[in-house]
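Structure incoming, see below.
Here is subunit A:
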Amino acid sequence: MIQIIINLVSGGLLIVGLFFFIAGILALWRFPDTLCRLHAITKADNLGLGFIIFAVALQVGWSVLLLKLIVVYLLILYASALNGYLIAQYAHHQDKSNEVK
Partner candidate 1 sequence: MTVALLYSITGFLLFLMGICGLIFRSSLIRRALALNITASGIFLFIVAQAYKGESALPDPVPHGLVLTGIVIGASATALMIYLIGVLRYVSPGDNDSGEEE
Partner candidate 2 sequence: MTAHLVITVVLVPILASIFTLFCGDMMRRVVCQIAGLTVLGSTCLIAYQTGHSRDVLNIVLSGWEAPLGIRLYLDGLSALLLLTTAIIAVCITFFAEAYFGVKARSGRLTFFWPLWFLVWAALNGLFLSGDVFNLYVTLEIINLAAVAMVALPRTHESLKAALNYLVIAFLGSLSYLFGVAILYTSHGTLDIQLLAELAGIDGPYILAAVLIFIGLMIKTALFPLHFWLPPAHASAPTPVSALLSGLVVTASAYMIIRLGFTVFAPLMHTPLTLLLGVLGGLAVLWGSVHALIQERVKMVVAYSTVAQLGYVFLALPVVVSGSDLAAMVWYGVLYFVICHACAKTAAFLAAGTLINVVKHDRIAQLSGAAQHWPMVFMAFGMAGVNLIGLPPSGGFIGKWLMLQAMINSGQWLLVLILIAGSLLAAGYIFRVLGIALQTSEDSRPPVPAPLQLTLTTMILAVLPLLLGVFSQLPFSLLAVGSPFGALP
Partner candidate 3 sequence: MRVFDFWLPLIVPLISMVVGVIIFFLREEQRSLRTFLNIAGAVVKVILVHFMVLGVYQNRFYEFRLPMFGDVEFVLHADPLSLLFAALSSVLWLVTTIYAIGYLEDSPNRSRFFGFFSFCVSATTGIALAGNLITFIIWYELLTLSTYPLVIHRGTTDALQAGRTYLAYTLLGGALVLVAFVWLNSLAGPVDFAERGSLAHVADQYQLQLKIIFGLLIAGLGVKAAMVPLHGWLPSAMVAPAPVSALLHAVAVVKAGAFGLVRVVYDLYGLELCGQLSVMPFLAVLATVTIIYGSLRALFQDDLKRRLAFSTVSQVSYIALGISILGPIATTGGIVHLVHQGLMKITLFFCAGNYAEKLHIHRVSEMDGVGRRMPWTTLSFTLAALGMIGVPPMAGFVSKWYLGSGFVEAGQSWVILVLVASSLLNGAYFLPILYRAWFAQTDDKDTTAISWRLSEIHPGLLWPPLITCLLALLAGLFAGSPASPLFWAEVITAREYGL
Partner candidate 4 sequence: MAAATPSDILLCLLILSLALGVLGDANPFRGVIIFIVFGLVMALSWTRLDAPDLALAEAALGAGVIGVLFLVALRKQGEKDVSLATQRLRLNSVTIISGLLLIVFIVYLGALGVFSAWKTPGKGLVEPVYESLHLTGVSNPVTAVILNYRAYDTFLEIGVLYLVMLSVFALQPDEKAKFTSTEQYDRMLRSYARGIVPFMVLAAGYLLWAGAFRPGGAFQAGAMLGGAGILLHLSRPAMLLDMRGLVARLSLVAGFFSFCILGILAMLYGFDFLQWPSHLAKHAILTVETASTLSIGLTLTGLYASVERKLISPAIFYSGEEDNP
C-alpha cells in the first residue's frame, strides 16, 4: 500500500521535473540574448533536477545511495552556479567590447 503511494508520488515528481526541463529548453529556444537564456536555463534545470533526484531518492529509501545522490546534487548546484557566473561574465565582456567597437 505504502509502496503504491510512494510510486505514485515519485512518478508525479518525475513528471514535474520533466516539465521544468522542457520549460528550460523552450526558454533557451525562445529568448533573444545570452543573458536571458542563461537566467532561465540555470533556474529551470536545477529545479527540474532537484525534483528528479527527490523522486529517485523516494525509490531508493534510506541507504548510502541516498547520501551519494545528495552529494551529487550539491556538486551540480555548486558547479552550475559557477558556470552561470562565468558565462555571464563572458557575455558581459563580449557586449562591452561590441559597444566599444
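The criterion applied here is as follows: a contact is a pair of C-beta atoms (placed from the backbone, for glycine too) under 8 Å apart; a residue touches a chain by one contact, two chains touch by 3 or more; residues count from 1.
In picking the candidates, the idea was that all candidates are chains of the complex that A comes from, given by their letters.
Worth saying up front: this structure is predicted, and the values here are computed from it rather than measured.
What touches subunit A in this complex, out of the candidates 1, 2, 3 or 4, is 4. Interface residues of subunit A, counted against candidate 4 in their complex, comprise 78-79, 82, 85-86, 89.
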